[in-house]
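Removed: one protein chain of the complex. Kept in place: all other protein chains.
So that you can tell them apart, the chains are marked A and B in the order they are listed, and the count of residues begins at 1 in each.
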Amino acid sequence: MWDAFGFEFVNFYLIPGLVLGCIYALGAIGITLTFGILRFANFAHGEVMMSGAYIAWTIMALVGAAGIALHPLVALPFAAIFVIGLFLLCDRWFYKPFRKADTIKIVIASFGVMLIIRSAVQALWGPNQITFVPGIARPNAWLQSVTGDAGMMILMPNKHLWIFAGTILLVVALSYLLNRTRTGKAMRAVSDSPDLAHVTGINVETVIKATWIVGGICATAAGVFLVMDTQTLETTMGFRMLLPMFAAAILGGIGKPYGAVFGGLVIGLAEELSAYPWIGDTPLLSPGYKTGVAFAIMVVMLIVRPQGLFKGRSF
Amino acid sequence: MKKTLLATAATFMATSAMADVNIGNPMAMTGPIPDLNAPIAAAVDLAAQNVNDQGGMFADGETLNIVRADSACDPTAAVDAVTKLINVNSVSAIVGPVCSGATIAQAESVSIPAGVVTLSVSASSPAITNMEDGTDLVFRAAASDAYQGVALAELALANGFDEIAVSYANDDYNAAIAEVFVQAYTDLGGTVTANEAHEPNKASYRSEVATIGATSDNLALFSYYGSGGITLMRNALETGAFTNFIGADGMLSDELIEQIGAENLMTSTFTTSASDDSTPSFAAWKAIADEAGVPASDPFVANGYDATFMMALAIEAAGSDDRAVIAESLRAIATAPGEVILPGEWAKAKEILAAGGEINYEGAAGNQDFDENGDVAGNFSKSTIVDGAWAAELIQ
């Protein structure tokens, strides 16, 4: 019989939920900023995330061919540059023409961008899975022994420690940007009230560019963290993450980056915890319904409190 | 607009010459399992290439064309693709599609009403057995789950697992085989401690693994390696929830070794419909596949080769690519009596047929003798890791 170490809830439900939550959170930041500032639900966000992970892998493979093993976190900034470029190009070609038009147009356009990016990645890298990092990740031995001595053995592989550290770093940097810099303040102003922001002389186009840049960095990080965790690259992974990320953004309140982080963690935890045997020893909810948990939370939230937990904008 | 398009399409299609033999091959090129599909498509092409290299079709050496279309593992796309193959490309028969759902939909909606034979590469759903309503138009080169699930249950007990937890991906293939396995395993006296579906393609399965991992050390895993199977296995190994793994052919791929590492898979056993290296037919197939760089033991790759090769033999034996005569001919070339033909032996078969003799194709994935429902029974082998690679051994 499997030894649960008496601490199975934390190790096998809570920590995995938080890891997934971090990834959702980073993706949701980009979605919530775009939604708040450009006022549309960007369906291409997941695909941009996915392409970021592919670029990071390619950089690692190219450098690896020269004999240097690159850590994914080192490849991340370079991939982010590419993703920002991709976002800005998409904006110029596909989103800008619809700035003043109906929301539906730009949403459909983003759906089209999603198709174009995904099929481009599939045509370039092929549809087959690609191994990101081979092997399996054992728990960090030092952490295991230290916490084990304290009677609360925590089992966490290094990749999860990196994901937590990276997410915390990015969220701190983001909060500095939004609270302490001029651009960040302008972004918040546009998100809260575009007309008022325009009147006070804020250059909306610059703010939009800044939004894509911030969203691009977070999306790349989310994509790279996701493949660090699953260790596999696939072309459909972006779309699969998209709806939970929307759910996270809505849960936190549209236009509220901290809300998105919180929402991401809640959705990630809810998905993993739904399979915990809360009552008796069978899963609370059949794991077949796991995907539905995020959607159910999202729909209930929209109906009960559409402005989100953090008082985002509601239409 | 419509007319111009059609006319242009017609002109393009004319480039594939009409005098040749055309076989339609709807495959899941896009959709949920393109990675599983790619080597199967390569095996189909390889079979056609073998035929064309060894004298082609009929006395005057006509070319065997594989007309590929995208069924996307999706009934809508499969119906549309096969409609085009049958009506526009005028193919003689259909080899493929890959998924059971797509196969049933295209057969019931298009190919059976049109009287065209379908020889499926990998559709393993038990529902296919009884779907033809008195016609004899649907065959398959892969054994029904009803066989493999039982073989796997016997193997699990033979390995000494008298209790087991089951986790299956909630898709048509894996749900079906898991059901057969659970039934057979309990009938044979085993105890199923947990039986849960998992949603394919999730980023993490740690909670599922932990929940069912509390019940047993042994896991029967039914999943495609490409749509969550590897992730689930990795999560199970990382958390240490299970020690022994057993599963069906959806998981058997070199990709698994590459991603998880052979040293972590020492306690894993997967069955596959392919025979082991000791049978002459599998050895013949392995030689051909290795030379062409096709992964010989990946899921359904051998079946893809068999299906195409048998379809070519059937058309050759019938002496014409007329749709109506293929079904009967397909039975004749696949079953005894007759000279045994191994994978790749096109020239030999052609010679015997030309002399009026009978042949019996023994396929790479089994003996391929069709029963009255057009199903084949499978030989199964178990694959374990030996020296860092999968090694197969016959179990039935």
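Keep in mind that, in the parts below, a contact is a pair of C-beta atoms (placed from the backbone, for glycine too) under 8 Å apart; a residue touches a chain by one contact, two chains touch by 3 or more.
We take it that contacts and distances are computed from a predicted model.
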Unshown chain, UniProt name, "Allophanate hydrolase subunit 1", "Alpha-ketoacid dehydrogenase subunit beta", "Acetolactate synthase" or "Leucine/isoleucine/valine transporter permease subunit"?
"Leucine/isoleucine/valine transporter permease subunit"
One chain isn't shown here. Among B:A41, B:A241 or B:L342, which residue touches it?
B:A41
In terms of residues, what is the contact footprint of the unshown chain on subunit B?
1-2, 5-6, 8-13, 15-16, 29-32, 34, 38, 41-42, 45, 67-70, 72-77, 79-81, 83-84, 86-88, 90, 99-102, 104-105, 108-109, 113-115, 125, 127, 131, 133, 170-172, 175-176, 197
Considering the whole complex rather than only what is displayed, give the residues of subunit A touching the chain that is not shown.
35, 40-41, 93-94, 97-98, 101, 103-105, 107-109, 111-116, 118-120, 122-123, 126-127, 243, 246-247, 250, 286, 288-289, 291-292, 295-296, 298-299, 302-303, 306, 314-315
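The working rule: only the chains that are shown with their structure count from here on.
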Per the C-alpha means, the centres of subunit A and subunit B lie apart by a whole-Å value of 37
Seen from subunit B, its contact residues with subunit A in the complex are 29-30, 32, 34-35, 38, 170, 194, 196-199, 201-204, 206-211, 213-217, 226, 230-231, 234, 237-242, 255, 258-261, 264
Seen from subunit A, its contact residues with subunit B in the complex are 1-2, 4, 8, 11-13, 16-17, 19-20, 23, 122, 126-129, 131, 134-139, 155, 157, 226, 229-232, 234, 236-237, 240-241, 271-277, 281-283, 286-291
